[in-house]
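Here it is, the structure in full.
The other protein chains are all here in position, but one chain of the complex has been omitted.
Entry: chain A
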């Protein structure tokens, strides 16, 4: 982006001033169509906010904080804590698994292997979550692959229950959000020049030391971004707890839907939705703050 600001004002600038349109107006003119769609998103979220302080029956005119008070009841509070806990654990596991994959991807030389790797990373992200959950049903079921393997190894005598409880949901969450951890970490690691690694190796560092003391710290912003994305994505995960958890793992997003579909309680659904938005935005802002500081420190030290 920087190299353009050197040339751009000279050439395009006089064309613009000749027409008498300010650059800001021109830019926003180009942005208008997309802003219309994003405007729908903003307006819709404001409606949710308004709805959350409404009362059931008089959604648009009433005002009460009853829906928020309801969220503090043990049942809902447990659901909120469950959501945060599963999102946090899945983010940690996904990042730990993503680091070796991202490192390998960023250092691959064969174009064909690289494409296979990227396809394997993109498939879980882009293929319909519903279809992947069907696959999980087969893997986790009582006569499924995992139980067969464990029994074959003699680790368990009878099939253990993996479906419709937190373990199954957690596995599903890690697998479906895993690409969101790999992509930012891989791009951060690609940005770590090989000369640093070579310098460290020349000074006698072992391969593992190079990885732990050079590559990992330098790609920390990518790792934080990846962890945040997985956390935010899984905190509002809907399909995985719906299909793999049955109704026994009531994560917040499933509760939002349940409040509408059988209960028709729009204010309660909206209040739970507002909590989801605030959680997501807070965690994103925090991570932006941390990575921003970290990046500035890195840039200053180079």
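Throughout what follows, a residue touches a chain if its C-beta (ideal position, glycine included) is under 8 Å from a C-beta of that chain, and two chains touch if they have at least 3 such contacts; residues count from 1.
Methods note: contacts and distances are computed from a predicted model.
Of the candidates "PTS system D-fructose-specific IIA component (F1P-forming), Frc family", "Extracellular solute-binding protein", "U32 family peptidase" or "ABC transporter permease", the chain left out of this view carries the UniProt protein name "ABC transporter permease".
Among A:71, A:91, A:105 or A:249, only A:105 touches the chain left out of the display. The hidden chain makes contact, of the residues A:137, A:160 or A:216, with A:137. For the options A:145, A:161, A:263 or A:297, the residue in contact with the chain missing from this view is A:145.
Of the residues in chain A, those that touch the hidden partner chain are 1, 3-5, 7-8, 10-12, 15-16, 23-24, 26-31, 33-38, 40-41, 43-45, 47-48, 51, 97, 100-101, 103-105, 107-109, 111, 114-115, 117-124, 126-139, 141, 143-145, 148, 175, 178-180, 183-184, 187, 190, 194, 197-198, 200-201, 207, 210-211, 229, 232, 235-236, 238-239, 253, 256-257, 260, 266, 269-270, 273-274, 276-277, 280-281, 284.
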